[in-house]
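Only a single protein chain was left out; the remaining protein chains are all shown in position.
Note that the chains are named A and B in the order they appear, and that numbering of residues resets to 1 at the start of each chain.
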Amino acid sequence: MRIECPCCGLRDHREFDYGGDALRQRPAHNDTDIDRWSDYVFMRRNPSGLHREFWQHIYGCRQWIVVSRDTVSHQILSVCLASGAHGAGQGLERA
Amino acid sequence: MADASTRLGGYGRIDHGKPVSFTFNGRKMTGRAGDTLASALLANGIRLVARSFKYHRPRGIYAMGVDEPNALVTLNTGARTEPNTQATTVYLYEGLSARSQNCWPSLGFDAMSINDKFSRFLAAGFYYKTFMGPTRKSWMFYEHFIRKAAGMGEATTLDDPDFYEKVHGFCDVMVVGGGPAGLSAAVNAARAGACVVLVEQSPDLGGGLLNMPAGGKADRWIAKQVAFLREAQNVRILNRCSVFGSYDHGSFGLVERLQDHVFPPQKAVLRQRMWTMRARRTILATGALERPIVFGGNDLPGVMLASAARGYLNHFSVLAGRKVVVFTNNDSAYLTASDMAQAGAAVTLVDARPISPSVACARAEKSGVTVRSGHAVAQASGRKRITSVKIAQFDCENGTARDPGKVMQCDLLCLSGGWNPTLHLLWQHGGKPVFDDALATFVPGATIEDGFSVAGSANGRYSTLDCVLDGQAKGLEAAQACGFDLPDGSDDYPALDLTDGWETQLLPVWEVCDSAGKSQKKAFVDLQHDVSVSDLALAHREGYVSAEHLKRYTTLGMASDQGKTANVIALALLAKHRGQTIPEVGFTTFRPPFTPVAVGALAGHETGPNIEPRRHTPMRQWHLDNGAKFIETGIWDRAWYYPKPGEDIEAAYIREARELRKSVGVVDVSTLGKIDVQGPDAAEFLNRVYVNGWSKLPVGKARYGVMLREDGMVFDDGTTTRLSEHHYFMTVTTAGAGAVMSYLEFLLQTCWSDLKVEVTSATDQWAAVAVSGPKTRDLLSSIDSDIDFSNEALPFMGAAEGTMAGLPVRAIRITFTGELGYEIYTPAGFGEALQEAIAAAGSAHDLLMLGIEAFGALRVEKGHVAGSEITGRTTLDDLGLARMGSTNKHHIGQVLARREALTSSDRQQFVGLRPVDPKAVIKGGSILSEPDETPKGHGLGYVTAMAFSPVVGSTIGLGLLSGGRARIGSTVNVVDTVDDTIIPAHVTTPHFYDPEGEKARA
Partner (left out) sequence: MTRREKKPVPDPRSALASVTTGAIELAAGLTCKESPIADLVMVSAWRDAAAKVFDLVGKTFNIDVPEDCKAESGSDQVTAFRVAPRRLMIVSGTPELLSTLRGAIAEEEGAVSQQGRSRVRLRLSGPGAAALLSRGAPVDLDESVLPAGSFAQTCIHHMGVLIHRVAAEKEAFDIYVLRSFALSFWQWLSESAHIATQTPQGAAALAE
């Protein structure tokens, strides 16, 4: 499997670690609702088809990325930095 | 009994002038350089080569390549023994030794052939039905014998002496298959400038063209393509190399057989190389495999595929029979008939179609072939080899042979039922084959997977010209897709036209039934697994109607040849049973490897101690020089204990632990995970991550911290020191370091990207020693240093920076052992020097070298939680640390830690255990149970750690016990279910030593 890291380019899966379902809604840090936290920690939709998931490029830039991947065909449709919404700095704003 | 030699002079591409001697079943024979073992055996007149898997039927050579189902042999002896090798894929070398397998006492007389007589009881799925009675235990009795009888060759149990390596490869265009389509694809892609890798599983390039007579147009064309490819700087040719698997996103597994064609020398060699190849575009020019037609007796030695017979003649110069019958339903077998007749055989061609192709037929008859159209072979007969066939009129409508038929003597029967494109690599990840009615086979279909294209006969092209042109088109297209321009004069490419297309269409014939329409006896579909048409009918009758069930119930297609000559026929027969079309029946899933791969090639160098890399501390050499024994903790190598002469590990660690509490000891703790945390929001970050508070920690002070997982379980612990207002030095457990680091990065990059905090791993930057014991202060103060180690200057949990023996150090006053202690950190390059300085000063203070065994014992006495209690199933409260949790701020895991099940009072809680009998030995992992009851199930908890405690004078344990804190003062049974012992023990506080912590604060 190969993943296109926004910083480092197309890389082998060996360089990455799977980081879990990115479809879940994480409660705010100061949220005290036990059901919302329970939902976030334990419940998964496990779709057959399009899935969004976290990976970390542990042997590369150590960035957490969000990968849209089809769980049936394994085709990867998009990859972006998890922190991308806030801008990544000079030269990589697009990522 | 072997025939006289069938090698013809003046034919083929082998080196007639170079004899090669080999042994088969102990008999010395001679072949030629360029032979396979199969062609050499045929040349020596050997027809009987093997015995079949289940029924031990006599078998001969059936095919010419990787599709061979019968001719499996065991090569070599000793550590290089290789069972289940297809004789058709082994290239002859001087001294090769091969023997038949699965036969006893000999190939000629195999006692197990009695199975054939009892085949009624050994049909498909017999192990679910026969031998199931009279009692339930009967199967286990029979199973013993059946298991012994099963299997083919025997593997060696000796270590593989040779080397294997694994390499990562990259290219623009990978062309799989070096036949006419593959060669032209590679040449044209290379001309366009793409980086090309051409992979061919046999030693020679040319593919199906090598089945043609040598020395002609085809050979000249091949030579020209090969010369171009060898010259080109942007081309790599990998021959003797198979692409065994196609994986996601253009990744492929290849195995290159570097030295399997030479006699194995005494010393170890690099035998095979596994490539993980990434190609931007892949062209499958993998050809097509011929399939047979099924009828009674079709597995006898002397029955082979028509293309194989042709190839043995034209490439290997072996005439496999003198009285030949060719049975076909398509045009291609006419070439076999013509060539063999020209070589001197008496050939009869039997064509199931009512009308023969006129040009091919005329050419064949001119060569002396007798052509019988509208006929079929109804039956083959013989005992250890074919002696005759029954030829009858064929009714195409019903697929039946009309009575009475005529018996004809023969010594070779060649079969051609059609051709199946070899597209496993395309279909290995979910692609569905498409059935082409005209070709009566599975083809790629209109849309194929991104990054792939198919060329040549794999794409349903059956004339050489079509294959070459298809390859050219795909080669250029692939190069363009990679961004290269078409080369100048790309149309001007010397295509090879041999006018060898098919004139007439193939007639689908899968099976020849008798005149009543019934299947015949001993009509085999999967030869290697001895699966016959009656097995398929049985499976269908018993309800195994899907293709997947059929495969598994009958084991059809599950042998090492993966059913290459059987699968499509089986689906056609299944369709007939079900009254459906072939596409409606479906297909089983293709899986790698396409051909067998040695496990050694998949492992490469990563075996034994090399399975993963070891990590070493900066003081490794010092430990070795000072007599330490080492132990693996995860991937770190650590000093375990320092035995004095005559000491075993127990004596050593008990001495080290005991003496430390009297004087001073030093242990290497460099493996601790260390994380550099910096930023204006660092305190806020630590507050969120740890259960306790950090904003009020003064600069120059350290604090013990515990982190929870999001589900409320304890995740990790460590000591974090505030170096300056915005700079913290965090330590975490050795084992948890990687997971903690990733998790902190996750939080900062995904949820809390507004926090200005940076975390950097510093584990390797710092060497660290833990020095502890009553004489620690004296020892450290005696080393040349600008740090004041007094209690006033450096109180408990304080930190100081300075130098010791000229080395830059950071000293943190913390202890794991419960004694007065300091952790001293220095940049890793100075670690050894620091250790030496401490050791040098230590002689005056009775310094102990401490290994982690003793260190562990000391922590058990002290009752600190460690990895054996931080299991991912324990909460803060379970570990007796509930007081640490702050209520003024939110931290990770806080909410789910409130779940009812995590707050109940009968949870397993952290306690100490002391045996009632001081001589009893508590064992780690023992189950804890009620004192008066017989132990049952998982009991009340278990022992997480144990040690002999010099302080207490007996073994002690730490454990997790249901309602443990309330049970302190009572007793429990410590139950060892392996050794069957029960030891009564007092439940105590886990803090056996200095529970008030006075020593550490001295």
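The rule is simple: a residue touches a chain if its C-beta (ideal position, glycine included) is under 8 Å from a C-beta of that chain, and two chains touch if they have at least 3 such contacts.
Keep in mind that what you see is a predicted model, and the values were worked out from it rather than measured.
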In the whole complex, of B:12, B:618 or B:990, the residue touching the missing chain would be B:618
Where the complex has a chain not shown, which of B:75, B:258, B:440 or B:975 is the residue touching it? B:258
With respect to the chain omitted from the figure, which of B:50, B:747, B:833 or B:879 is a touching residue? B:833
Hidden partner chain, touching residue among B:70, B:201, B:763 or B:988: B:763
Among B:19, B:95 or B:808, which residue is in touch with the absent chain? B:808
In chain A, positions touching the absent partner: 7-9, 11-12, 14-15, 58-63, 81, 86-92, 95
Contacts of chain B with the absent chain, listed as residue ranges: 163, 165-170, 195, 258-259, 268-270, 276, 278, 605-606, 610, 612-618, 620-621, 636, 676, 678-680, 726-727, 753, 756, 758, 760-766, 784-786, 803, 805-808, 827-833
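Note that only the chains that are shown with their structure count from here on.
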Chain B-touching residues of chain A, taken from the complex the two chains share: 1-2, 12, 17, 19, 26, 29-34, 37-38, 40-42, 54, 56, 58, 62-64, 72-76, 81-83, 85-86
For the chain B and chain A complex, residues of the former touching the latter: 168, 247-251, 276, 278, 429-430, 450, 688, 710-711, 742, 745-746, 749-754, 890, 895-896, 898-899
